Each structure stands twice: as structure tokens, then as C-alpha cells.
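With one protein chain removed, the remaining protein chains of the complex are shown where they sit.
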Amino acid sequence: MPFLHRTSHMLLAVAVIAGALSGAVLAQHSQHAPKAIVVDRYVTPDGTISDKRIITLSNGKIAALLPHAEIADKTGVAYYSGAVACPGLIDVRSSMGAYGNTVESAFSVDPSVSAIDSFDPDHRDFRRAVESGITAALIAPSPTNLVAGACAVVKTGGASTGRAGSVLRDDGPLVFGFGPRTWRYDRAPTSRIGAMAMLRSVLGEAKSGSQHARLQSLASGKLDAMLYCSDAMDVGTALRSVGKLAAHTSIIHTSDVYDLTEELAGTKATMIVGPYSFSMSQRTLSMAGVLASAGIDVALAGQMPTRGGHSLRQTAALAVRYGMDSAKARQAITINAAKAAGVSDRVGAIRPGMDADLVIFSGDPLRMDSRVLAVYIDGIRVYSADQHLTMSAGGQR
Amino acid sequence: MNRRLSIQTIIIALGAAFVVAPALASPPAKIALKGGRIIPVVGEDIPVGTVLIEHGKIKAVGKDVEIPYDAMVIDISGKVVMPGMIDAHSSRGLDIRNENLDVTPFLDVYDAIDPSKLYFEDALRDGVTSIHAIVGNNCVIGGLSRVIHPIGITPDEMTQQPSVSLKLSVSPQRGSDRMAQLATFRETFRELGEYLENLAEKKYEESLEKKDEKIKVGPDEAKKLGKDLIKPEDYDDKHRNLVKLTRGQLGAFVYAGRAGDVAAAASLAKEHGFFKRTTLVLGASCYKAIDEVKSANRPVVLDSKLLYREENPITGKITETFIPRVYADAGVAFSLLPSSNTSLAERYLNYQAARCVRNGVSRQAALEAITINPARALGIGDRFGSIETGKTANLVVMSGDPLDFSSWVDLVYINGIRAYERDDDIRLKQLLGEEKPEVAEPAKDEKGNGEAAGDKAAKADTDSAEDKSEETSEKAEKKKE
Partner (left out) sequence: MTFSTHHQRKTLYRCGFVQLATLAVVAIAMVSQPVRAGGGTIVVKGVTIHVGNGEVIDNGVVVIRDGRIAQVGANLAIPPGAKVIELSGGSLTPGLIDANAALEPTNRMMVDRRNARQVVADLFHGDHKDHKHEAVGCCGSKCSRQLQHASGEKCKQCGFPDTLPMAVGVRRSAMTVEHSSEVIPQTHVIDSVNLRSPDFDRLVGGGVTTVFVAPDSAAVISSQGAIVRTAGPLNARIVRETDAVMAAMGTDPSWRGFGNRQPCRQFVNFYNRRPTTRMGVAWVFRKAMYDTERFEKGAVVYGADAPTEPAMKELRHVLSGEIPLRIQARMQHDILAALRLADEFGLKFTLIEATEAHRCLDELKKAKTPVVYGPVYIDAPGMRRYSSEVDHARLHTLKELLRAGIPTALTANELRDEDGLARQAMYARRFGVSLADVTRCVTETPAKLLGIADEVGTVTSGKRADLVLWNGEPFDGSSKPIVVIAGGEIVVDRRKG
């Protein structure tokens, strides 16, 4: 029976591959846009590592996932023996490629600001991101304002080498800043109570329709919110003020929301935690694990380019070291990050129909000794370790 | 504090009068404090009894003491008499707390005591009759300390016991570290040994010269032979007190600021021969070294900060430890210090004791910690610290129980002399609104509120009357002189 079973799969696989290969435009550079990628294992949407090995691509999308089979026609097939395919990593707390300053500090309520306007597709941050396996990034305006503006979500690579790719969203989540970083000594608000009084009146105006369109659509539950918080108290306040209005809420806070775990579990909010570093306290490092095991969606962030490209995977590895389930940690840097950015319908998982944004690691992406072998964005190989011999493990130059 | 000075300078003229005058007046030969509750600290309380003072000493204590016909009888019924409280470690009476130099065993606080400090007036008001004037903790080897009482216009007059102890600190000086601190000790004692050897050699040579003999022995032998020839007056100022210290002729107050310093303090004292005369002055966190403190079995003086608050770095939870309780539970005899900070309450030694009781220390242990324990630590336990026959008549009469915060110090006797009387305390009266401020307020327009105006006038009258009586009593005192 097993034999038969396997045979049938093999037949199916061969059939599919043959179809794909013959039907599609057989590109002159099949090396760069393969029809299929053969790996040992791949990271499933639920974060585990499964042993399906063939991923077929079609028009920049993932067409099918197949068990291993002998492929008759080997043209246009990329082989990575012993490798693990992972959905392209997503950094949801970054300002990469943002040209110049992203602090628009004249007014503390500035919903009209769009991060996409300072997006520089030729910025070298994107090449570094690709090299470390990050295929999409959320670019946020700096959260030093109460209402800081709209995020953009972009792919870090595309058809032309060294350039950022397509824009996934230019009207992404609206960024709100909470806590001391929004208080300045030279303009209102200067304090917590001043900030809250201001926010109350802004949201009141948004509800009654006399505010910026973005705030209005947020108040009517049609727009996501991304809330930057400084301490646990801010998290509570943020959740209770903006959090209950927005379509989906992501809260960025790293150190100590243990007290609020239950409150958070009652909402659908995503907690964005990180970046982590080795010098942090145990209390901080174990928070991602605590939140995840309480059933809260956790996304981990690497904060490119402030931290290096390795930061995202290091954060995930440290989270696992301090108690996070490894499957959840893999989700936290892929699908959960995509959810927080509001692009989970296109990226973040290896599933038929999703964008073919793939990172081929030499092992488990959570292991720091795994290195990036190749990166595909929209089915096109944008990076290959073979051609970057100076590269060290993890994609750091 | 500076701001207070303006008022204080005005009052000081008045205050000085009552501080100084009693000290100069010769005491009545015999005084009987009759009818009050007696807390002798050593021994059982006497609910109603008499303390008989004769020539500055306690002649008799008890329920039925026969009062001599010529004794001045003071009725203190309803009040409480207790031994004068003892401040075991205070630099507040000095002009500055610490010298800039590290090693200053040649200094004596005698030169730094400033009798005009308001602190002494306050101490008297708070019922403190003995103050161990000692340099602060910011030193390596500080100067000689002495026990003084808070009355008198010269340090000589104030002195109860000179040359009590040397101050040493194993905790680092400001701006220094522990290694440097202990290295300084080592260097000092090494230098002392060298000095003694050279002195011995010199003395031996001198003794031979006197006899017109030539030296026949080597330097090592000379050092040994000369040892016994050194007389106490041969030591120079720089080394005299250190020699006394290492021979156990001086007490040592060794400050350990942190738990880790306790062991260093003990080993330093043992190594250099003054362990038996050592009193440990312990910082707040030293309760953590309670085992070491207990095994040292030396008197302990606690920092005025009695509550230790610590934050758990991981959970953020704050734990509080009441420090004297730890020592009391371990059976270590400790002395309490009044706080010198701005608090209204902790500056009272009896309140510090009340805090102990509130936190589960026995009443007896708490009372001992402000009277007999410091007296013993200072080596004056045979003269002060309790109400016992034969001891010096340093007594405090309080309006109620000493551990009740609403009791006031009514009378203070030092050497049988009445040093303080609350009825004459002008500054206190002013703070309590019983005395008009020094500058008369302009009369307010009452607009037909005749009653209030009348009240005010009446009050002003009584005030001025009090002023007059104050003046007259002062005059009377002066006539007595």
C-alpha cells in the first residue's frame, strides 16, 4: 500500500510538473524564475516543518505543494538538497528605505502623513533585507506623534536586482503613538493627561465626521491601527481607546505587559514584540512566550535597519530560548507579521495561491547556524548564496 | 534648613538663654521627683514612685522612698520618668562631619564641637541627655570621639566622657572604592608597625647613649630590646591613638555600610587587636549579614533608616524589612539612632523605639535600644542609661508614655540639674501657636466681629503677659547666678 500510495503521488507530481513546464512561458532565465523548487522540508502555515518537498510556482504565485518525486524534465527546476523552504520573512517594525526623517513633528495629530511618500526603492536597506531573508517590510512613520500617519507595506525585492519590489499596501495601518515619546516639551501634548485629552477629542471628532478621512474610517472600523506603546499602562490605554474602534489592532510593546495578558487575550489584537537582544532581561525576553501561550497572536519584529538584518531571526530564536513554542515563533515572523501588516491574503505562508515569496534556508530558520541559500520574491530569485561568496551566515555582509 | 535660619537666628537669642542658664546655675543638693511612673529600663517599672537625686547622682529609686526634709520635691504625678536618652552616633553637633583626609587618628571632635548649634537645643527638647559626638562615616580612620551632653557653652562644659573611641569605616569613602579603602587600612597599620620598630630602635640607642655605651647588637635585636623602653608620651600625635587602639585602650566604632562589609569590619578589628572594644555601626542592608553580626557578639548601632525596601528586579515586587526586628529576633543588642532628615517624627529617639514596638520588637528591647544599650556600647553603662541607685541623674520626665507619640518631654535633668522645661520653651510654643510670632501682625479690620476681635485682644494680652513672665524668670535666674 505505501508503495502504491507513493507511486500515485509521484505520478501526480510528474503530471503536474510536466503540465506546468510545458504550458507556461519557458523563460530564457529559468534559473531566476524556476517552475518548481525542490527542497527537503518546508515551513507550513501553522509553523511546523513538514517534509513536502516540491513547491511549484506559476505566475509569481505558489501553484502547488507536492511530495518528493522524480522530475522527468529538469529544466527550470531549482534543487536545494537538505534545505528548508520558508515563507519570506516580514519585519513589521522597520523604517527601511524611508528616505530622510519620518518624524513629522509640527503637529501631534497628523493622519494625512503617508510613509509611502518617503519610500526609496533604491535604498540599500532593501538589498540587506533580502540577503537576510526578509521579503516584505512595513514602513511606519515615526510614532513620536499621537496620530503619526499611515504605514506602507512593501516587498524588499523584485524583478530588477537591488531594487525594492511592489507595494503591497500604501494605505496601511494608521500609526498611533502612546507614552513619553509623543510628549514634547515644545508643543502640545507635553504629558500623558494632555495626550489623552487630545486623543479623546480627536476620536470624538472622527466619530462625528469632522476629522481626516483616515481617522473617520478608523473610527467606523474600516482601517487597521498600529499602536506604539512605551509601557504596560500605555498598552491598556491604547487598547481601550483606539483598539476598540479599529478593524484590526496591532500593539507594539516589548517589555512588561504580563499584567495585561488576560485583557489582551480577550481581544483580537496582535502583539508585536521585539527586537530582542542578548543583553535584555529575562523578564523581557520571556514575554513573547507568555503572550503566545495565552493565545494571543504574537508577531516578532527585527527593527531593520536600526538593528541588522539578523535581528529578526535572532529575536525569534531568543523568544524560543525563553519559552516560546517554536512553531509559534516561526508564525510570528511570517504569517502573524503579515496579519499585523494587513497583507496576510498575499504573503506570509507557503500555500497555493499565495505570492511566491520564499526563503531557502540551509536548515530551520530559527537556528542561527542556518543560512540563507536563496530568496525568491514573486517567483523570481532575487538572491542566491552561490553568487555572493563573501556572504557570511545569516546574510550579513 | 537655610530658610529656617532666619527665624532661628531670631529665636536663638531667646533660646540660648534657657539652654545656657541652667547649666551655670548650681543645682539644689537634693531633688525628689515624686508621684510619677518610673521606667528604670534596668528592672521593673514602678507604677507610682519617687526618684531621689542627691548631688547630681541618683540616691534612691522606689515605691516608698523616704524624702529628706531638705529635698526640693517636684510633683510629677501622672507623668513618666525615664533615663535620659542616648544618641549613640551623631556628627550633627560638629561644624563639619568629616575631614578631607583619609586617615586622621590624631583629630579629636573636641575641636569641632560647636556648642551654639541649634541641634543641641533640639536634642534637649527631644529628651537626649548624652550625645556621642563622632565624625561621620565618610572616612577611613576618623578622629577621637567623646560623649557630651547638650548643655554648656564650651566643649569642656559639655563633656561627659572624653576619648571614647576612634571612628573607622570599612565602607568606601565618597568617590573611592572598597579596595582602596582596605588598602589604606593595611598601609596605615603597616606604617604603624614600622614606626614602632624604629621608635624602639631609637629608644634603645638613646638609652645606650645615656649610659655612654656603644651599640653591640644588630638593628633587629635593638628593635626588640627597645620595645619596653617606650613610654606613652614618646609616641607622636599621628600614632598615639592608633597605638592605643591596637592595644585595646580605645574603643572603635567601625562603620559597615553594606552587608558585605560586616565581615571585613570584624576581620580588621580582630587582626589589629581592637575587636574586644569594637562597636559595629551598621548601614541599612547589613541585616542581611545577621549571622556574622551575631557571631561577632559586639554592640551594634543601627542606621536611622529602619525600613529596608527592596525591589525584585524580575517581578518588580517590593519587599520591606523592618531592620531592628531582624536583630531583635536574633538576640543582638542594638542601639537606635534618631534621623537627621527632615521628618518630624524620626528625629525623636523615643519614636524610633515606638516604631520597633509597632513592628513586633518587645517594649523592653526597644527602650533599652535608646538608653542602656548605647550607654554600654560607649562604655559608660555604669554611669548612664538607666535609673539605678548611684548612677548620674540624667533623667527625662515625659507627659505620658515615652512610646506614645503624643507625649512631650516636660523636664530634662542632666547631672541633677534641670536643663529643660517645656513651659519655658519659646520656640516650641511658637511652632505650636501658643506664642505670638516675633513680629506682631498688623491688626485686621474685623468689621463688627467684636467677639473675635475681643478674643484676639485677650490673647495678645496673655501673650504679652507670658513674655513678661519669661523675662522676669530669666532675670530671676540671672540673679541666682
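Which chain is which? They are A and B, in the order written, and residues in each are numbered from 1.
Quick note on the criterion: a contact is a pair of C-beta atoms (placed from the backbone, for glycine too) under 8 Å apart; a residue touches a chain by one contact, two chains touch by 3 or more.
The structure presented is a predicted model; accordingly, all values stated were derived computationally and were not measured.
The chain not displayed here makes contact, within the full complex, with A, B. Only one of the listed residues, A:K244, A:K268 or A:R351, touches the absent chain: A:K244.
Between the chain not shown and the residues A:L65, A:A232 or A:A385, the one that touches is A:A232.
Listed by residue number, the positions of subunit A touching the unshown chain are 183-197, 200-201, 230-233, 236-237, 239-241, 244, 259, 262-263, 265-266.
Where subunit B meets the omitted chain, the residues involved are 1, 3-4, 6-7, 307, 311, 316-318, 320, 342-345, 350-351, 354-355, 357-360, 403-406, 408, 430-434, 441, 444, 446, 449, 452.
Criterion: only the chains that are shown with their structure count from here on.
With centres defined as mean CA coordinates, subunit B is found 69 Å away from subunit A.
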